[in-house]
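The other protein chains are all here in position, but one chain of the complex has been omitted.
Then we have chain A:
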Amino acid sequence: MSANGASTSDAGVPAKKESKKPKYSKFTQQELPACKPLLTPGWVIAIFMIVGVIFIPIGAVTLLASNGVVEIVHAYHNECTRNLTTREAKIAYIENDQLDKTCNVQLRVTKDMDAPVYVYYQLDNFYQNHRRYVKSRNDQQLRGDSVNETTGCKPEATYNGQPILPCGLIAWSLFNDTYVFTRGGTQGLFVNKKGISWKSDREDKFGSILPSNFPNNQRDNTSLIGGGALNLSQPLNEQEDLIVWMRTAALPTFRKLYGKIEDDLKQGDTISVQIQNNYNTYTFGGGKKLVLSTTSWLGGKNSFLGIAYLTVGILSIFLALVFFLVHLRNPRPLGDPSYLSWNRKAQLTSNSAH
């Protein structure tokens, strides 16, 4: 579009210009259909009601489920140190390799427990979620992809110059208390240790490889102050205790599954447990508990969900009612222009003027 001389001489005639008028679209004119329920009192009350109506039943159901679970919790860390009182004594006791650490505990079944009865151990004040601890493992090695790979396992990467398998602090600090259950003093209760870990862990995360050079299995390991030995003739993916242990917990207080008793326990039964109190939680004052628990469809005994649901539900209904009453007594007419700030201001000034 080169201009020429004529364009200026007949500039009086308006040149045909391209219109620059913006094209109409709902987008550019910001007129896209939109909706949003206004959070008016009606809606607030309704939503609270709805939440209440939905949550209370869920809460009731989950709480019932939780309450249906029978749980026996027994702390034995003090009981099994022969009632030594000082911490030093306890530490000396637990670190002494030569002592027999067997300890018998009696549990009373207060309510019928249907099989399977899950056996858990619970540790307190044990920071499995510490950064140094969590990363001290090598998943490649555990899978069996490269058994000599010990990256990240320090300080438990090598022993006697050879790579440890499984390496790292987590495996090294394996929980090693053992429980033997008998009912009524005579009848032994079998504890099934199969199927206590997640299937994905068993099948994919741990390989079919034998542990080797594991320090806790060495007699000359002077640093042995805790931590259990492994069955050197069993592949890792079958040692479910290790697999469970290595799924590190989120909080310093945690339960881990020990096994399943596949017999029903009756109310009034006395269960005696022979505990090998090997594991050292005494240096850091951590507690050890033995837990026997049935499960519901929801899981173990945990009323948190139920209570949370119920609380939220009841609060919602309560708030809905309160709001409803307030609304009845003191309704705000919706969209009343007299509530606009400038109108209120004008009213104020006119009132004060009079």
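Here is the rule we use: contacts are C-beta pairs under 8 Å (C-beta built on N, C-alpha and C of every residue); 3 or more make two chains touch, one makes a residue touch a chain; residues count from 1.
The rule is short, and it goes like this: contacts and distances are computed from a predicted model.
Participant: Missing chain, UniProt name, options "Short-chain specific acyl-CoA dehydrogenase, mitochondrial", "Annexin", "Phospholipid-transporting ATPase" or "Queuine tRNA-ribosyltransferase catalytic subunit 1": which is it?
Facilitator: From the choices "Short-chain specific acyl-CoA dehydrogenase, mitochondrial", "Annexin", "Phospholipid-transporting ATPase" or "Queuine tRNA-ribosyltransferase catalytic subunit 1", the unshown chain carries the UniProt name "Phospholipid-transporting ATPase".
Participant: In the complete assembly, which of A:N231, A:T248 or A:S272 touches the absent chain?
Facilitator: A:T248
Participant: Give the residue, chosen from A:A75, A:L305 or A:L321, that touches the chain omitted from the document.
Facilitator: Of the listed residues, the one touching the omitted chain is A:L305.
Participant: What chain A residues would touch the chain not displayed?
Facilitator: Touch with the absent chain occurs at residues 1-5, 7-12, 14-15, 17, 19-25, 27-36, 38-41, 43-44, 47, 51, 55, 58, 62, 71, 116, 118, 120, 126-137, 139-140, 143, 145, 152, 154-156, 169, 172-173, 196-198, 200, 204-205, 223, 225-227, 244, 247-252, 254-257, 260, 280, 283-285, 293, 295-302, 304-305, 308-309, 312, 316, 319, 323, 332, 334-337, 339-342, 349, 353.
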